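As you look at this complex, bear in mind that one protein chain is not there, while each of the others sits in place.
Going in written order, the chains are labelled A, B and C, and every chain counts its residues from 1.
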Amino acid sequence: MDLKFTPEEEAFRTEIRTFIEENYPERLKNAGGREDLGRDDMLAWHQILGEKGWSVPSWPEEYGGTGWTPTQKYIWNEENARANTVPPLPFGVSMVGPVIYTFGTPEQKERFLPGIVAGTTWWCQGYSEPGAGSDLASLKTRAERITDDDGKEYYIVNGQKTWTTLAQHADWGFFLVRTDPDARKPQEGISFLLIDMKTPGITVRPIITLGGEHEVNEVFLDNVKVPVDQRVGKENEGWTCAKFLLAHERSGIAGVARSKVGIERIKDIASTELDEGKPLIENPFFKRKVAELEVDLTALEFTELRTLAGEAAGKGPGPESSVLKIKGTEIQQRIQELVLEAVGHYGAPYFRGYGEGDNEFSIGPDYAQRAAPTYFNGRKTSIYGGSNEIQRGIIAKMVLGL
Amino acid sequence: MDLKFTPEEEAFRTEIRTFIEENYPERLKNAGGREDLGRDDMLAWHQILGEKGWSVPSWPEEYGGTGWTPTQKYIWNEENARANTVPPLPFGVSMVGPVIYTFGTPEQKERFLPGIVAGTTWWCQGYSEPGAGSDLASLKTRAERITDDDGKEYYIVNGQKTWTTLAQHADWGFFLVRTDPDARKPQEGISFLLIDMKTPGITVRPIITLGGEHEVNEVFLDNVKVPVDQRVGKENEGWTCAKFLLAHERSGIAGVARSKVGIERIKDIASTELDEGKPLIENPFFKRKVAELEVDLTALEFTELRTLAGEAAGKGPGPESSVLKIKGTEIQQRIQELVLEAVGHYGAPYFRGYGEGDNEFSIGPDYAQRAAPTYFNGRKTSIYGGSNEIQRGIIAKMVLGL
Amino acid sequence: MNFDFTETQTMVRDTLQRFLADRYDFESRQKISRSDAGWSQDIWKAFAEELGILGASFSEELGGLGGGQIENMIVMEEVGRSLVVEPYLSTVVIGGGFAREYGKADLIEEIIGGETRIAFAWAEPQGRFDLNYLETSAREKDGGFVLSGHKAVVRDAPSATHLVVTARTSGDVADEDGVSLFLLPKDTKGVSTRDYPLVDGGVASEVYFENAEVPASALLGEAGKAAGAVRKVVDEAVVGLCAEAVGCMEQMNKLTQDYTKERKQFGVPISKFQVLQHRMVDMFMEAEQARSMTYMAVNRLPDSASAAQAKVKIGKGLTYVGQNAVQLHGGIGITDEYAVGHYFKRATMIEGQFGTTDHYLRRYERLALED
Partner (left out) sequence: MNFDFTETQTMVRDTLQRFLADRYDFESRQKISRSDAGWSQDIWKAFAEELGILGASFSEELGGLGGGQIENMIVMEEVGRSLVVEPYLSTVVIGGGFAREYGKADLIEEIIGGETRIAFAWAEPQGRFDLNYLETSAREKDGGFVLSGHKAVVRDAPSATHLVVTARTSGDVADEDGVSLFLLPKDTKGVSTRDYPLVDGGVASEVYFENAEVPASALLGEAGKAAGAVRKVVDEAVVGLCAEAVGCMEQMNKLTQDYTKERKQFGVPISKFQVLQHRMVDMFMEAEQARSMTYMAVNRLPDSASAAQAKVKIGKGLTYVGQNAVQLHGGIGITDEYAVGHYFKRATMIEGQFGTTDHYLRRYERLALED
């Protein structure tokens, strides 16, 4: 057991750090985590990494992966967090990409993977439906298979998806649809379709969340015609892809490196804010909250490292990743809560943001402006991607066998 | 709304306080809560109160109750806690007594109630069975009805009870037994029997608990012959008595007044113990724990007062008392935990106690000696009398209708 | 000792509840909150004229209903239950509190009538929750005073006709001595505001005093001696916030219980899941204890330690109930469209208003444990 980084690993870190310093777009400095970026800004770093060959480190090398060890990937994440870069969107890289290279046909791989690697195709996820939540097996969106006048086979898709993150920018979406309404078990009879978001019959409608953001959407599908060769995996066996993807989605969700940056930010804010005439960080109770966060984050960090080591030793991402999801989101939410506590009165103003050319000054210090919306919006992390209650259920069943 | 005490109530308080000062046995000063008292010491105060007519304040006046208002009863409890008196045992006063005066025959009332009022009969409770815990409906102790050679009817009782508190001193016990093994629902077919603990066939065997105490017992019943007129309520309808008793048992369980004394004790200890050369109470984090306990205890106190006011307005002790049980035991356990934290190193020695004439000096300060055993033993309070999980279930169902 | 409400108190509560059910459902509230003004003149007028509740807490000689802080508590609870954005706390509890304190009968009359609305300008950018931290100064000039300074996040200033302002006439920046209190029309020359909405649906302003001249009559009480009165009225406001919190928590609990009974997962209502049941029980217990603490604190006014205790217990309860109400609603809990998220936002802001839980714990410690 040796938890220090090897000289090779340290050299790798230097390489990464230098690359980021030299190549990360100046205009996006410290933009990681900002919810108000446009499409081009959100893709810029991804595209630079695509050119370098570093956009999909976890993929098999034949599809563009880097072949890095888990420790190297850990260092990669740490350095990106340290520089607060805008991370590649997960929908292609961590979600549909792995499904396509695992279950897709050679044609599908050739057609879809390069766009994900290059950061030119924006993907969104059509899983959740109104009233279904984490219970994917009860989904209602229907896909009927027909042969069209052109002699080709299509699915005609009808239904509604919800909580579709950033669908307003998406080129493509991956959808779970019901192809056999008579299947014996509810999770049977589901298929996994790739759908061009410009196909007629698709309507995207924003859902505004508590922080005032337009981050999620409802997606309506009204007689949407999807060529059969855009189905991944076998018909009625989409559940296999869905389960695989859910396990993949959870890995990396611990967010350790970003939370470290978050804690440093709290310390900065609390060194500026005054409490009884002294920097807030000198308030022993505030300081204790920071200390407790650091302790819990260290515990999470080394738990993640142990999980990564387990993966390197051949265990795939398993139910242990639920621990990372639960503890990771708890810490993120505590950080958001503590920022809001730190900023005091200036957490209350509702900063709607000002357009370019609008030179009205902002209210209170800059760091206070998004404190409340980020806290409110952050409540989603313990709900989405399988709520923390669902995750505990997974651990109870899969790990403890209760 | 006026939450101040009236002049009459203040006068009542003075009367109580004077009575306690003048009549409470000198040798038992501050003995409340001690687990190492003998039978006579545990009954002494009860007997004095019995003579005064104050031993069963909550009972109807015709059976010996005082007719006090809820506020007066509250003051009564406060003053007894303040003086740290040895409280009358609940098994007669709060448990079987109310069952007998509510469901018993005139003969039973006459036979059993005076001994409870006077504090001369020691009762114990035969409810729990091995493997049954809070699930009373599954109880296995059998009672078969026979007619004996003397022409009288008896129950022949066979089975085993457990967690029987202080049965080693008991004259009588009240037992739940199954009289109809074929009843449709498991809680049907149960009867409520009063059994003389000197009846042949009864064996009491101690269970030693974590703190080293002999407080609970197993009770074995081997062909125990019980006259039918010692059944309270109808045959097979003992569940009615049991439910009634459980609701009664919970009232008063908040223990607010005793917890106030406990917090004062923590302050005393923490003013003596040193931490970094200063009294521990000046450690801001220790002080905060004390403050948080005080705040939570105030919330509990006024929640109890509201419940008492509701009772005075005609609502019997209902499922709201579960809130008092949960919060009351949580606070008691936190107090025990904080005492242990306060005493430092001297919480570790296992003080077995020394008999009379044993003049060996004790290890560490007196206040440290029972800190750990009391903490360990105190874990029972969230388990017994319907675990706090069961209580939450009761609130969910009975109050929130979930 | 009794917990009973008088007939008048019961009437105030019932009429207000009926009115809000009729005219202030969630959609109406959202419309009002999102209007340019951010509050409704009509509702305020109805409070004054139809309901008469603006006078509930004032003595009958002054045209009130003869009540006091219990009446304020009753109203504030309904303010919390319906997320009312109109300035009852600022105008009646705080403005009225100062008017009562300094015997300003005319001001009380105007408050009851609805024509005068007050905002309390106390906080400063560097002062956090210290009521005595005042960089804003008032110096004497020509028998009057000249005010200079910047007040931060002054709630309800956009709807106010008058400001009650704390300013320093002597002493060092955080001294208790030297705190003075002024009542002035918002349109006083030299006073400027920048108005903005708040995350909880309310409105506030930054208020700037640039050599704003006020007459001697604007001074409330004696110069430099206002700290005690400020503390007292703020404690009354804190208890008012506690009552608002009770209404807010109880409504979040109701929404959550209703939702979980209706919403199905794996074929059963999620209210049947034991983990969610116990969570809702804990939320219920927080609300019950919040109510107990509010009753305690209102009865012990002007005891400052009791107000602090209540704020602490309720601050923790707000966080617990708010976060879990959203969690148990799942996705829709964090949408702008559903009510529960807006209760959560208001709950979050109450927790910090006039000081966070940490602040009031320290205050309680100083008052009760450091003697």
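Keep in mind that, in the parts below, a residue touches a chain if its C-beta (ideal position, glycine included) is under 8 Å from a C-beta of that chain, and two chains touch if they have at least 3 such contacts.
In this text the structure is predicted, and so the values were computed from the model without any measurement.
One chain is not displayed; in the complete assembly it touches the shown chains A, B, C. Between the chain not shown and the residues B:Gly50, B:Gly173 or B:Pro373, the one that touches is B:Pro373.
Of the listed residues B:Leu3, B:Ala118 or B:Ile207, the one in contact with the hidden chain in the full complex is B:Ile207. Of the listed residues A:Thr105, A:Asn223, A:Thr298 or A:Ser362, the one in contact with the hidden chain in the full complex is A:Thr298. Residue A:Val323 is the one among A:Ile16, A:Val323, A:Leu340 or A:Ile383 that touches the chain missing from this view. The residue touching the chain not shown here, chosen from A:Ala11, A:Ile146, A:Ile208 or A:Val399, is A:Val399. Residues of chain C in contact with the chain left out of this view: 273-275, 278.
Contact between chain A and the unshown chain involves residues 1-6, 9, 71, 267, 281, 287-288, 290-292, 294-296, 298-303, 305-306, 309, 323, 326-327, 389, 392-393, 395-396, 399-402.
Summarising the interface, chain B meets the missing chain with residues 128, 131, 133-135, 137-138, 162-163, 207-210, 212, 273-277, 280, 283, 285-286, 337, 340-341, 344-350, 352, 363-364, 372-373, 375-377, 379-380, 382-384, 387-389, 392.
Definition applied: only the chains that are shown with their structure count from here on.
If you average the CA atoms of chain B and of chain C, the two centres end up 43 Å from each other. Our note on geometry: chain A versus chain B, Cα centroid distance of 54 Å, whole angstroms. Residue positions of chain A touching 2 or more other chains, listed in rising order: 285.
The set of chain C residues that touch two or more partner chains comprises 361.
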